[in-house]
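Below is one structure; the comments refer to it alone.
A protein chain is absent from this complex, but the other protein chains hold their places.
Think of it as A, B and C in the order they're written, each chain with its own count starting at 1.
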């Protein structure tokens, strides 16, 4: 059934009339996503692509359309405010695509979301796509995915597409492809995503795309070892990254000897999770350990 | 049974070694109050009056003694912090005696208390005394009260004593005498105190000592009219107070023609609550409408 | 503590509100120099701690330097509701296309800072509140999260449908909240928040009251206190940490506790007299405090009798009696003093007083009646 979102989940887009918001909303609609409303202050009463009603604020959009989830394409200065607004209006799922959100803003949001039981994905992430549900919340290219039994979690964007593309071309479709983002403070983290996939009956195998920095992969390895029994393979980016240098993502930095690709590989392999040397090796590695692969 | 506190409720005092805290803690103990702990940072391990153990912080005091309620005698700069500490440590009742607490500090505390279901009385209040339970949380003089069926709510201190003294001398003992304080933002307000008395089976009559400013008395009048059927009498201080001048209590100010003693008297009388012209008239007024008075 | 418009504007400006430039002048020539600096037209605005300054003729538009001279000259020294104008604010005059009211106060019912907003700006908000309460939108702010973007924007969009103006207004509300909480205000108002013909939002008037209880953490605010505005006896009371309000009668009241002090005033009136003051002496039996309180009350030549009403409570009455006796011995007091002391050690106290000229009383009522009798009522 995939995670986080079903075909019938009613979705709204904050910042639907912006340059990026408009472009990706159209792409989401084209994919078949159930977008019921858009929000842009001052544009209430208009429509997007002649069909999606636009509202001045999320509360109005939720009241009128029953939207349950929001995808945010609002510039960094307003992104945290947009998450607050979505949560305040009752959305239980918020996907924040925006790159460059101040970290303290995310810290301040977290208890608000916890108080209300709201799941946040992102910020600074590609969002996710559920091919079997025709639901795309974010910017993942719809043309490289296919329905199937593989779940995919990643901390990055285009590297994910690379692997998803390879899976699809090898006939391994996906339940959900999820990019959680590379910022230091994010909503749904690696572990929480893992638990969601664990709870999803249709996900029969898992691919994890990690990168240097933090210890999310090590924690995931522990969890998988103790709790899960579906095949899992991994790839870790950043083997050649020098310590102390931030590799684009605010979170991708090796500090004090921790968070190296070698650490992560060791932890994963100790948990019985093969780690691919190259992105292209993910598919054969998965087929090798997954006897029932389609 | 009186409100907020029973004889066996375990009480701690924050600021027990201070000048005021020490004086009043001794007075509470002398009255028979079940003080199980005191808190003063740096004095942990000592004892107060050779019997009450002192702790460095409230968490330790609660862990060691099972204290459930706290009375705070901490200077204004630290008073709000002391309330946070008591609530964080699990106290469900906090009585803050301190005068001069910044109002914004109280505003910031409120959601923290609401999240944890903590009742606050005060700040800037005399606290309360339950004569039948031998429980005194605050600074009300124990020698002027007596056990009995009258509940008393007041926004002030010494004026309350004046009336309590008269009640006791007239043979009208009290379930609880409560001073909620005169600050603009307080924990338990007039209405909440009223509801607590309403729920107390032993309180057979009620005296309300109000004063100018705000509309607590008007709201109380509405509540009593719709919900309560025990005899209630009132006194309102500040008939001669000029508008726009603050009469000591930060809350006692007549603004824009609202909050006058005349307004309050009218509202109370419209709800069937007699309002005494002089403090000394409270007792005969109460006896007049309370046929079953002891 | 109330502060002047120009002081409130400094605080608003520091918090990021768009406030036009402006400085105060104490003389006509200073006002002229400022007008030269800003360029005409300017506004000349009296700086006194009372409302209705415009109606009283204390706020003037100046199109020429002659205007500046004339108006500054008229306004400086003017009396407005008992306040003498010592300073005028000179600030560029703005074109006003639209006016809004934005205010905040601590609301006792919600126990939160309450945002108030109205499209009927520039007029007395108390009047709007009376005539058309629905025209004022009220919104309590969650202190954990502050005034969130969407809250401010939703409220602003109810004030104006122009989204560019709404964004400025929303930002203004958020900055006002920052100013309010950082300064520990009890009231902050922008009336009006205007939009110029070019659509630029500005706070062109400002009002702020500061929480006296929080002054201890704002050492810089003491400099904002305008000693010219304060009555000498009220200042002395503040400095002696006494709560005091001067009234018009002849019975000087010294009471412990604000509620009892008010009730004592009421009782004086009940028996046909007139209280000379409100004074809460607190719980202390310190003779110094009693001396200070007596000193302040006796500055008022109308006072013909002194009435102490003390409910001992926790404080021991004999201690208080000693304080009163010590104080009266240190001062040369020509008016009769009635003392009512009740509570702990009341008997001992009465014994002490018996050896003095002080007039003892057992109850509030008796004390008030004796005081009034001594002035022939």
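In this text, a residue touches a chain if its C-beta (ideal position, glycine included) is under 8 Å from a C-beta of that chain, and two chains touch if they have at least 3 such contacts.
Note that the structure is predicted; figures quoted are calculated from it, not measured.
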{"item": "Option from A:14, A:34 or A:160 whose C-beta touches the chain left out", "value": "A:160"}
{"item": "Touch with the omitted chain, as defined above, among A:66, A:171 or A:248", "value": "A:248"}
{"item": "Options B:7, B:29, B:88 or B:230, residue touching the unrepresented chain", "value": "B:88"}
{"item": "Residues in chain C touching the chain absent from view", "value": "144-145"}
{"item": "Positions on chain B where the hidden chain makes contact", "value": "41-42, 56-59, 78, 80-82, 84-85, 88, 108, 111-112"}
{"item": "Residues belonging to chain A that touch the chain removed from view", "value": "23-24, 27, 76-77, 100-108, 110-111, 139-141, 143-144, 154-162, 165, 182, 184-186, 189, 209, 211-212, 214-216, 235, 237-242, 245-252, 256, 261, 277-280"}
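Convention: only the chains that are shown with their structure count from here on.
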{"item": "Both-way neighbours, i.e. chains that touch chain B and touch chain A", "value": "C"}
{"item": "Chain centre separation in whole Å, for chain B relative to chain A (CA means)", "value": "53"}
{"item": "Per-residue overlap in chain B, given as positions that touch at least 2 other chains", "value": "none"}
{"item": "For chain C, residues contacting two or more additional chains", "value": "144"}
